[in-house]
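What follows is a set of notes on a single structure, which appears directly below.
A single protein chain has been omitted; all remaining protein chains appear in their positions.
As written, the chain order gives the labels A and B, with residue 1 at the start of each chain.
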Amino acid sequence: MNKHDNNDKTIFGFWVYLMTDLVMFAALFAAFAVLRNNTFGGIAIRDIFNPPFVLIETLILLTSSFSIGLTILSAQANKKTQTIFFLLTTFALGVSFLTMELIEFSHLIHDGNSFQRSAFLSSFFTLVGTHGLHITAGLVWMGILIIQVLGRGLTISTVRKLTLLTLFWHFLDIVWIFIFTIVYLFGGIL
Amino acid sequence: MLNAIMMKSCLGMIKVSKFIVFFLLFADVVILGYILIGNNNISVLNPHGLIALKERNLIIIATLFSLAAVIPVFIMTFLFAWKYRENNSKAKYDPDWDHDTKLELTWWAAPFVIILILAVITWKSTHELDPYKSINAGTKPITIQVVALQWKWLFIYPEQNIATVNFIQFPDRTPINFELTADAPMNSFWIPQLGGQMYAMAGMGSHLHLIADAPGEFAGSAAEISGRGFSGMKFVARASSQADFNAWVQSVKESQNKLGLPKYNKLAAPSENNPVALYSSVEEGLYNKIIMKFMAPSGGNMHMQGTNHQ
Partner (left out) sequence: MMGFIFGKLTFAALPHEWYTIGGAYSMVAMGVGVLVVLTYLKRWKWLWRQWLTSTDPKKIGMMYIIVASLMFFRGGLDAGLIWLQQALSAGGSHGFLSADHFQQIFTAHGDIMVFFVTMGFLFGLINLIVPLQIGARDLAFPFLNSLGFWLYVAGAVLINLFFVLGGNFAATGWLAQAPLSELQYSPGVGVDYWIWSLQVSGLGTLLGGINLLVTILKMRAPGMTLMKMPLFVWTSLCSMVLVISVFPILTVTMGLLFLDRFAGFHFFTTGFGGNAMMYTNLIWMWGHPEVYILILPAFGVYSEVVATFSQKRLAGYISMVCATIAITLLALSVWLHHFFTMGAGADVNAFFGMMTMVIAIPTGAQVFNWLFTMYKGRIRFFTPMRWFLGFVSTFTLGGVAGVMMAVPPIDFQVHNSLFLVAHFHTMIIGGALFGIFAGFTYWFPKVMGFRLNERLGRYAFWCWIVGFFTSFVPLYILGFMGATRRLDHYDVSTGWQPLFMVSAAGLVIIACGVALQIAQVIMSIKQRKQNLDTTGDPWNGRTLEWSTASPPPFYNFAIIPKVASRDAFWEMKFSDARASKDKHYEDIVLSKNTAMGIYVAGFVFLVGFALVWHIIWLALVGLFGAIACVIIRTFDEETEYVIPAAEVAKLEAGRNANE
């Protein structure tokens, strides 16, 4: 029926949504830029920055972007089992990323450097945390899609949803690159 | 039949409505003119200081330029509405006319030119009337530090080591360097007859430079909502001769009140409609201490107003 038209409209609409999400992140980046030195006598990025840790997080997320790319390729080649496999891989990598982030947060809080300590820490937790919340949402979405693909197979509808998820995941990866650069690298090294 | 009635009543109403509109406009202009020109109560248009004077002149210039664009608009609106009404068979009806390049260029270019002139005026006047720019009047300036509290104004004279609440006095024809901060939500310090306002914000110091051209008493107010009692947050600014000012400083120095730190902390607690208070001495560096307590974790004897315990 109009499923092909739906594809076009839906994917375009999703791009528009991603742009609004980008504006939201931009505002959070702006807040971080303004508050990055407002440590109120507390720690700064320099004190948090753990290069190997952040590097591994970044590599995990980049690899997950790669695996979700393989997912979509498998879906377009109509290979259901392969699609599910790569989707599960992406899911596992996403969960690992999130776990590492939660570990970093809990260490900070445990040391008395929670978001309540200073404006800098407030903005750090919020920017990185919002990205983490988006990753979580993506993982929930991924779980639902795994169920739908298992149940219904690779229909026009499920492949469209996979496409949207892929866009979302890549978008989050790009935002992470910005976080990695602006928050960790600039703050930690420069 | 219905259409004919409607047409007739429209005709009648147009005639009457045109008349009403023009009469109202004329009456409005006359009344406005009378109020604005004759009335000394209109502070912004009756300046008593150099800054306010320049700002008022800008208002007049901006209005005139805007009117240059607006008056043709009004004329055309009523002219076209009148001339091209449906039952005016004398007017030419040209339903396919929808474009004229020359006209388009005119009404893009003319406002562009007006705005260009205004933009140049804006750039120059904004720099000339920058509140952070000190006034050069030949006389030695006086510094007054302003602290916006809930819901009164604290004024500290660092050079004279006195302080007041809700009242300031200064010599006329002398530049005043106001330094402003707050120990309260964002506020705005405004003496309309002397010049424009400036925000007073916690944790930072802003600046305002004003000057009075003759002795007089001027109303001052708080122009930004800062809580329940902010409408009572008024103060009086008095310009007097240098001699009168010196005498006044002397009289303040005889006051029993001294603004030490404990007294300041009590003063900073919320209160409304405070009467004028005069302090014969002030805690050393109080103004800076007020700013600094928001900038670094509190050590020392100032208790933080800003912590999250409710």
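Criterion: contacts are C-beta pairs under 8 Å (C-beta built on N, C-alpha and C of every residue); 3 or more make two chains touch, one makes a residue touch a chain.
In this text the structure is predicted, and so the values were computed from the model without any measurement.
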- line: The listed residue (B:Met201, B:Leu259 or B:Leu286) that touches the chain absent from the view is B:Met201
Statement: Out of B:Trp153, B:Trp190, B:Tyr264 or B:Tyr279, the sole contact with the unshown chain comes from B:Trp190
Message: Which candidate, B:Leu118, B:Ile142 or B:Leu261, sits in contact with the chain we can't see?
response: B:Leu118
Message: Using the document's contact rule, name the residues of chain A that touch the chain not shown here.
response: 1-2, 8-10, 12-13, 16-17, 19-21, 23-24, 27-28, 30-31, 34-35, 38-40, 115-123, 125-126, 140, 144, 148, 157, 161
Query: What chain B residues would touch the chain not displayed?
result: 6, 9-10, 13-14, 17, 20-21, 24, 28, 32, 35-36, 41-45, 52, 54-56, 58-59, 62-63, 65-67, 69-70, 73-74, 76-77, 80-81, 84-86, 91-100, 103-104, 107-108, 111-112, 115, 118-119, 121-123, 125-133, 184-186, 188, 190, 192-193, 195-199, 201-203, 206-207, 219, 221-232, 234, 293-294, 304-308, 310
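The working rule: only the chains that are shown with their structure count from here on.
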- request: Please work out the Cα centroid separation of chain A and chain B, and write it as a whole number of Å.
  value: 47
Query: For chain B, which residues are in contact with chain A within the complex?
result: 295-297
In the complex with chain B, residue positions of chain A that touch it: 40-41
